[in-house]
Every structure is written in structure tokens, then in C-alpha cells.
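Not every chain of the complex is shown here; the ones you see sit where they belong.
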Amino acid sequence: MRTTPIVQKILSNYEGETPGVKSNLARILMEGALGGTGKMIILPVDQGSEHGPARSFAVNPGAYDPHYHYQLAIDAGLSAYAAPLGPLEAGADTFAGQIPTILKMNSANSLMGPGAGKDQAVTAAVDDALRLGCSAIGFTIYPGSDQMLGMFEEIRALRHEAARKGIATVIWSYPRGSISKDGETAVDVTAYAAHIATLLGAHIIKVKLPTAFVEQDEAKKVYDGQQIPVATLAERVAHIMQSCFNGRRIVVFSGGAAKGTDAVYDDTIAIRDGGGNGSIIGRNAFQRPRADALAMLGKMVAIYKGQA
Amino acid sequence: MRTTPIVQKILSNYEGETPGVKSNLARILMEGALGGTGKMIILPVDQGSEHGPARSFAVNPGAYDPHYHYQLAIDAGLSAYAAPLGPLEAGADTFAGQIPTILKMNSANSLMGPGAGKDQAVTAAVDDALRLGCSAIGFTIYPGSDQMLGMFEEIRALRHEAARKGIATVIWSYPRGSISKDGETAVDVTAYAAHIATLLGAHIIKVKLPTAFVEQDEAKKVYDGQQIPVATLAERVAHIMQSCFNGRRIVVFSGGAAKGTDAVYDDTIAIRDGGGNGSIIGRNAFQRPRADALAMLGKMVAIYKGQA
Amino acid sequence: MRTTPIVQKILSNYEGETPGVKSNLARILMEGALGGTGKMIILPVDQGSEHGPARSFAVNPGAYDPHYHYQLAIDAGLSAYAAPLGPLEAGADTFAGQIPTILKMNSANSLMGPGAGKDQAVTAAVDDALRLGCSAIGFTIYPGSDQMLGMFEEIRALRHEAARKGIATVIWSYPRGSISKDGETAVDVTAYAAHIATLLGAHIIKVKLPTAFVEQDEAKKVYDGQQIPVATLAERVAHIMQSCFNGRRIVVFSGGAAKGTDAVYDDTIAIRDGGGNGSIIGRNAFQRPRADALAMLGKMVAIYKGQA
Amino acid sequence: MRTTPIVQKILSNYEGETPGVKSNLARILMEGALGGTGKMIILPVDQGSEHGPARSFAVNPGAYDPHYHYQLAIDAGLSAYAAPLGPLEAGADTFAGQIPTILKMNSANSLMGPGAGKDQAVTAAVDDALRLGCSAIGFTIYPGSDQMLGMFEEIRALRHEAARKGIATVIWSYPRGSISKDGETAVDVTAYAAHIATLLGAHIIKVKLPTAFVEQDEAKKVYDGQQIPVATLAERVAHIMQSCFNGRRIVVFSGGAAKGTDAVYDDTIAIRDGGGNGSIIGRNAFQRPRADALAMLGKMVAIYKGQA
């Protein structure tokens, strides 16, 4: 595997990190149609946990089979495939070496009542990632949740163990709990949530694309007073990148529930123009017919390459 | 022990799993009257914990003795016998090598008041399973309970240790807590609960036979909109199998409280026709006179073999 | 130490258990005036913890001294002496090898307010039992308490460690919490509590002598419907033995607060006639003048031997 | 270091204990002006934690310096000096070998709000005691607190580790929580609290001097019915000693807030006459001018020696 100067530049930002972690970051950065560009598209499939199997897969029944997702990610030339323990164990041999994988380490579900708190269960071990040949672990934090401090301490321990064993860490940072519904995608809260993930030592940060809403009063004074530009989506992406060590960390963005392809392409253009590193796209990929999904992902690749 | 092509096909779905675990799955799949068919019947005896000794055994007093259950499972040609630590320790020598055993690792009881939560206590260690020659550990989760996340983290750790030591994992997935009484056996909830067990890395999943009721509003839209066929019991079994990695995992079904043999046979036929892997049948077996139980189990075997 | 056929028969019920544990069970079964009969009388002294020193010992001040209890148990020809860490450490050298000892591992006290829950503190380690030459550890569980599941997990870990190190486990099973005052000694609840202890892998189970009251509605249906004989105390003892793997486990019974010798003898006769393994008798022994206690214990021995 | 017959007699009560622990007990028993008499005076300085620095030391500003206390204890010929980690680390080299030290392992403070519970934080490790050359660890329990069971389990673990490493254990037993203000020093509660410490395996027990008040109704019946003599302070001290294994454990008494020397001497005489092992005296020592403190401590020594 050769790397490109832009990938070398990205890797150099992870100072003091083990060669093992850097190698795994490089595997993701050099994989697929965007290999070597510093951009990436990741396919995450943990919707079965979040919403149950029928709500996730009935619209496109082939997707009940874990092999479907491996194959989709490979055929679309994506950078990595992320899933919980069970689905990876259902395809790890068949697709060994064909695409970098990310073991999603914790999960919530919509059977949880309010008494369970805003929290997730850790459902895998770092050694599972080693055994299954994964390049990274993935972990969700809920900044704003009353269980937040415990979640931070869980990922602290997992990240530490993973890094020692040469595995990279991706943090999904989703504000929740003490925050209003609009605030969960507010630009100040999203920047804050992304920044918290960088402080925790995440190698790759995943946040939702932010709106122009500002949630916190103290933050509003600063966004207004300093005239931080957040009017366009591209500006907001740029602000998130700045909030992640001024661009020294890889940040990918998700777009949420399934929607039209034009909306997906607009998001992709904004991420590219704002300097983001790419997309993490689940339901919008696997809930479409396979041919449609491949076409859409192909166009996203072209956008990131500046060819569309 | 020779294996059959159908068993080889099932084992191949457990990708990246240790040969030790696969060997133990094979022991269960090759045991007894259904050996080699890909079907199985398991005798579980943890009713003494759930309901106390008199409610479990007084109707058939021979069943107070743990040896009774070992012998019943062996004489009926079943695939495995599952029980907590104490009963296995009361027969492990006498019946060593005569039938695969499953060490049930956690238990609840009906002396628990509401303050104890919807939870179970872990009452054995993986090394007990090794010491007693068990092929698998069994563990109950309560999706929907406020204690659910803790239960998931317990089985994560136990499953990880068991797999490292070559022991398979069976998950009993029983929705409870934030769910209505009808919802506990609703088809959407049962499919969801089974799917959660697969995500956790279960090798064998045990759920109750579902009704046609749909509990969650968001799910109802999908079941109606996508016209998922769940009118007959066999269709519902097929839907559960689909929800378990499209059939890549072994799923067995329980039928609940003691009932007439015709109802048991109807369930068995539906499991067979829906593509399920078999039955886990406790009270309906050991609360009948031994001769009746042997006759009933014999007929169930015949049904699974397509001979009845 | 030679063993008798009846002791050999009892030991054979502990299948898969280590020779170390069986040897320690044999030490207790072969000790004292009842050695070799399969019957036993144990002196437990943890009243100082439960009720404080004055309420326990002022009536017979010699009993303030831990040596008093060692000597009483030895002189009365009892089978074992059970106490917490501190008292054993006050006599372990002086009486080394003179009587089997049981290290009581957890304790409650009557200074606890309701906020502390129905729970006990673990106040010793298994290695203390090894160091002090004990034959067994003792542990109290409170089936019905909101803290029950935690207590079960504590004894699971301690029992596992003890068995690995060749030490037997005695479980005191005291229903408490979600149960009515009368229910704490109800026959259904006592049988259930004893059964739970067997499921947890106890080698010796200690319960209170049950009354004929039935606490749980679901159980009442079975006790009435199946006409389980529980009218006499001996019948209830027999029912408890049946509930403990049909007699495959050693069960001893306690009689509670100090009372007249005739009542004690009646209890003893019922335990014998019901097939119980013996008595665990504390306050009724050490709160009597030493000569009276020796006389009473001597008569109990005679009853168990069928000589009275 | 030679020991005296009375010290040998005391050491012989710790049966089954390691020679390391006995050696450290001997170091304390043979130290200073009371060396070899079986009596001891300990200087404890954890008031800075309990009440803050100004309330503890402003009245005698030299006492802000940790060296002050080491020197005071040495010059007064005391038996040991007890303090938390920080202060010992501020003098451990300078005073190495000059006086036995006791590392106080847990602490509370008066900044704690009611939400923190009646509890303390463990603020040192047993290995700190080894590193700093301490003879013992000290630990406070609050019998009656809702956090009591957790505190018992903490000291269980610390005592176990300390004994294995040859370090003795001193338990401060302070009733608190479910007990009335008067009850905290009631004779029945104090005897009970002292007894609990002995059950936990304490080598030295520290309680407050009790009043004649009896807190618990059940206890009152016994104190009245058995006519336990508790009218004089000396009688109450004797009752506490009796409650600690009939005198088989070392018990020292504290007198509370600063007061006149005559009151201190009266306490000392009562401890001596009741058979107590000595005093643990903090504020009454370091909140006096150094010369006054030395004079007062000298007189206490004389009282214990029967010379005053």
C-alpha cells in the first residue's frame, strides 16, 4: 500500500500515536474510489439495533442479510464498513481483506424505556476487533446526557486499549439529554460535541450536519459578537473542522433519515466545500434498491473528487 | 462424530468463530433423534428458580430429582439439556458424555419485589461450564427493561470469555419492562428482540412464538406499508428467521405454560414450516407423566423430520 | 478419618465437585457425637453482629469470650462451629484441629436504618478461611429482598473461589423484603428459599423450620390442588428435603429465639422424622448456662441417633 | 526490641495473625513512656480534614506544620502518631524510625452536603503505608449509616491486604445515621459499635467514651433486666472491654472536643480503672500550647502507670 502526500499530511497530525493506529487510518484513507484523496465514505449499519429489523430492512429485504452490506460497500468503492459484533461475525471470513471494517462497540435501541437513561450498552470487546481484522472501533457518546460522564470513561478505557493494540477509534458524538430537540443539531452544540470527541482522543469524529440554530445563550453572544460565519451549510462544516483542532482531525458527517438524492448531493457538496473529510451514510444507502444506491454513492464519490 | 452437509452449512455461518465453539454447536446439532437434520429440541429446566419447586414439580414428583431431567432428555433423544449450576452439579458425573448440556448462567425468581427491577442474577461462571463439560452457556436478556443495558454488558463479557474457551452461547431474549403485556409476544417486538440477540453475537437464539399483534407505532407503519406477511404462525416464524441475519443464525422457539399436546404439535409444525431450527420445551415436557412426555417428544421429532 | 457408607452416599451427590470440597464435607460429617450418621449439629455465633453484644451474651457472660463457644462446641460433640472473622481469629490457634469451623462471610446488624436495604456486608475473604483452617464458608442470602440479585452474585463469586480452593459452602437462606412477616417462615416460601440455595450450588443449606402457612397465591393453588402434605412439622421438613434435589443436598434447620428445651426437642424429633440432616442452634445453646446447654445438646444427639 | 510479659499476653490474643502484624503491634506497645505496660496514647491529627485548617490549627499556629505533630508525639513519649497521607509524606523522612505511625486511610470533611451520605473517601493505599514505614492503617466506620455496608466492605479488603503485608489495622467505630444524637455515645450503641469492629478483625479499636444513656429499646430490656453495671464511666469502659471479646482486643478511647485538663485526667483515670488500653487524643493535645500539651500528656502517662 502506497500512501499519497495528502494522506501523509493527515497522518502526521496524530502525534505520539502508535504506528499500528496510523497504519489502520491509512488503510481507510487509501481504500476504494476515494483512496488517497483524504476524503472518505463509510457505510454504517447499526439501524437494526436502533429501530429494529423490519423498520430498517423491510423496504429492501436483501438488506436483512449481513453479506448484503459488505458487498454494497465493496462494490461502491467505499472506504470502510461499520457494524456491531453480530453482523461482522456473519461475514468476516467471506470478506476478509476486501474492505476495512469498524466494530461498533456500543448500541442503544428503541425498546428502551425512559428509566434506562440516555445511554448505550457496550456490546463488544477490543479483542473482538483484533480477532475480526477490524481497522477501528466505533463508539457513540451523548454529550448532554446524565450518563455522559460514564460514557466518556468507557470510551477512555476502550480507546486506550485499542490504541495500544494498533486499532483506531471513531467517535459518534450525538448531543442528547439536557438539550432541546432543535439544539441537538444546533451549530454551537455540534461544534462543541465534535470538540469534546477530539479532547477524548478520537481519531475520526462523526457528527450530524448542523443547522444555523444556536442553542446556548452564552454561545449566542460569541457567535453574534465575533460574527462567526454559519449562514451556509459549507460555512458550518468549516466551523466544525476548525473546532476539531483547526482541521487536525478527520471529521465525517451524517445526514440522518432517508431522503431524496438531490438533498444527499447538496449535503455532499457542502461537506466538500467546507473542507470536511467525508460522509457516513447508512439508511440513505441500504434502504434504496441496490442499483440506485450504487448510482448515488458513485455520484457522491465524483463530488468529493471534484468531478461533479 | 461425522457431520452432515446441512450441519456444515449452518456452521459456516459463524464466520471468524473459534473451532471450539463450532465443535460444540456441532455436538448439539448431531445429538439425538434429530442429529444431522439441522433441527433440535432442547429441554430447559429453570422453572424451579422462576416459580419455586412445588409449582414446578409437585404435579410430577419424580421431577424434583435432577437426574429425572437428564434421563428424560436422553431417553427422548433430545439435542441438549439446559439447567442452572446446582442441578447440573447433581448429575454431571452420572450422565457425563451422554447428552450435551447448557449451563444457564442467570436466573430470576418470583420472590423478587418490584424494587429489584426487571433483572436477573448471574449465578455461575464460564469456568463452571468447562468444569462440568457443558457445550454452551445460556443467558436471558430482557429487551425493554431499565436494566437491559447492564444485562447486555454482562452477556458481552460472558460470551467473550466463553467463546475464547470454546463454549457456545445461547441467548434467551424476553421483551419486558417498557412493553405492554400483549407486546411481550408481539411479532415486531419478538423480531426485534431476536435481532438484538444476534447483534450481541448469540450462536443460538431463543424467543417465544409470536402473535400477530404489532406493538410499536413506528413498526406498524412498516408492517402495514410493506405488507410483511405475519398472519399465520409459520409466516411469523419465517419473519423471525429473516430478522436473524436472514437465517444465518440458529433460532429455537418456546411455547410457554403447559398445554394440550395438539397445541404443542401445531406449534411444532409452524416452526418447521416457517424454517425455524426447533423447540425449547420445559414445562410441557417435565410436567407430564414420563410416558406421556416421551410420546409427545417422539411425535415432535417426527414432525421435524417431516414424518408426521 | 474413615467414612461410613451413609456419608459416602451423601458425598456422591456432589457430582463434579473437587475432592477438596468433598473432604471438608466429610470432616464435618465425621466429626463429634453424630460423626458418620449423616446427621449434624452446628453451633453458629453471629448474634453479636445481629443484636449486639449485651443482648447476645449478658444473660450468660462467659459467652462474651470467643473461646467459650469453641469449647462448648467441642465438649458437646458438635459437628462444626460457625462465626465471623474476628471471633475465629480469637481462637483459631488454641483450638486448631479440634473442631471443623465455618467462616461466616457476611453479616447484618440492627443499627442499620431502612436506607441500608435488606442486605449484608461481606466481611471476610476466602483466603481467610484457608488461613484459619476452616472447612467451609457461610453466607446469608435474602430471597425477596431488593438487594437479592447482588447477594446472589456475591455468593456466586465466593462459592466459585472457595470450591476451587477446596472449601465447602453453606448458604443461610432467609426470605425477607417483598414477603409478609408470616410469609418469612411460610412452607412454600421456605421450600422456595431452600431450592434457590441449591440452584446457587450450596453444599449445605440452612433454613428456618417452616410453619404450615402458604404465602403466595399461585403456590396455594398447587399446595391445595396437589394435596402436598404439610400439616405436621415432620411433613414440612420432608417437603423441604424434597425441594432440595429430592434429598441430594444436606439441609439443616434453625429454631430461632431462645425457648424451652421441650420445644427444642420437639423440633429435633421433627427434623429427624422428616429426614432432615440436622440442627444449627445458636442462642438456644449459648444463652443457657453451660451445663444446661451441654445437657440439652446431648439429648439432641440422642434424638438424632434414635436413642431418645 | 524486647517485649514484656504483659505485651506477650496481649499479642497472644491475635491467633492466626501474621508475625508481621504482631511485630507492628509490638512496636506500638513497646514505644514511648508507656512502652511495655500494655497501655498506649496515640496522637491522631485528621482534624484538618474534618473541620478545615483554621478551625484546627489557628489557635496554636505552629500546628499548621506537620512536623509539629511528629515532634510533639515524640517529645511526649507517645505510642504512635496517626495522620492522612499528605501529612505523613511531609515528615516521613525526617522522623523515620522515631515513632510508629498509623496511616489514616479514609476521611470525611465538613464541606460535604447531605447528598454525599454518611460516608468517607478512601484516600490512601496499603502500599503507601509500606512505603512510608507505617505500623498500621486506620479506618473509620459509621455503624448505623446507610453507607455502612460499603464501608465494611472497604475495610474488609484493606485489612486483608494490610495483614498479608504485615501491617496492623486500627478501626475508628463511630455510630452515625439511623441513631439519635444522644445515641451516638450511648453505652449500648458504643458497645455494639466496638463489637462490630472486633468482628471485622480490627487489631485496635477506637471508640468514644460512652455515656450511661441506652439508645435501643431491645437493649434497654437487657441492660435493665441483667442489671449490667454502667453507672460510672469506669464501669462503662469495662463493659466496652468485655464487649471486645472479653478483653482480647486492644481498645483505646477518645474524649472529643477540647476541654479542661481536669476533665481529661478524669477520663484517663476511668479508662485505666475500667481496664481500657489507653487514649487517642487529638484536639486536646495539639490545640494547647506545646508546653501545656507536654505537661498534660505527661500526667496522663503517670495516671496510666498508676503514679498519679
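Chains here go by letter, A, B, C and D, matching the order in which they are written, and residues are numbered from 1 within each.
Here is the rule we use: contacts are C-beta pairs under 8 Å (C-beta built on N, C-alpha and C of every residue); 3 or more make two chains touch, one makes a residue touch a chain.
Bear in mind that the values here come from a model prediction, so they are computed numbers and not experimental data.
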Assembly size in copies, with 4 chains present: 5
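Going forward, only the chains that are shown with their structure count from here on.
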By label order, what chains touch subunit B and subunit D together? C
After a C-alpha superposition of subunit A on subunit D, what does the rotation angle come to, in degrees rounded to the nearest 5? 145
Could you classify the subunit C-subunit D contact as same or different, where same means more than half of all interface residue numbers appear on both copies? different
Centroid spacing, where centroids are CA-atom means, of subunit A and subunit B in whole angstrom: 36
If you average the CA atoms of subunit A and of subunit C, how far apart do the two points sit, in angstrom? 58
Can you list the subunit B residues in contact with two or more other chains? none
Graph shape for the chains shown, where an edge means the two chains touch. Line, ring, star, complete, or other? line
Chain-chain contacts as defined at top: A-B, B-C, C-D
Note which residues of subunit A are touching subunit B in the complex, please. 48-49, 51-55, 58-59, 61, 64-66, 84-94, 107, 109-117, 119-125, 127-128, 131-132
Under the definition above, what is the set of subunit B residues touching subunit A in their complex? 13-17, 143-150, 152-153, 156-157, 160, 175, 177-179, 188-189, 191-193, 195-196, 198-202, 216, 218-219, 222-223, 226, 228, 239, 242-243, 245-246, 248-249
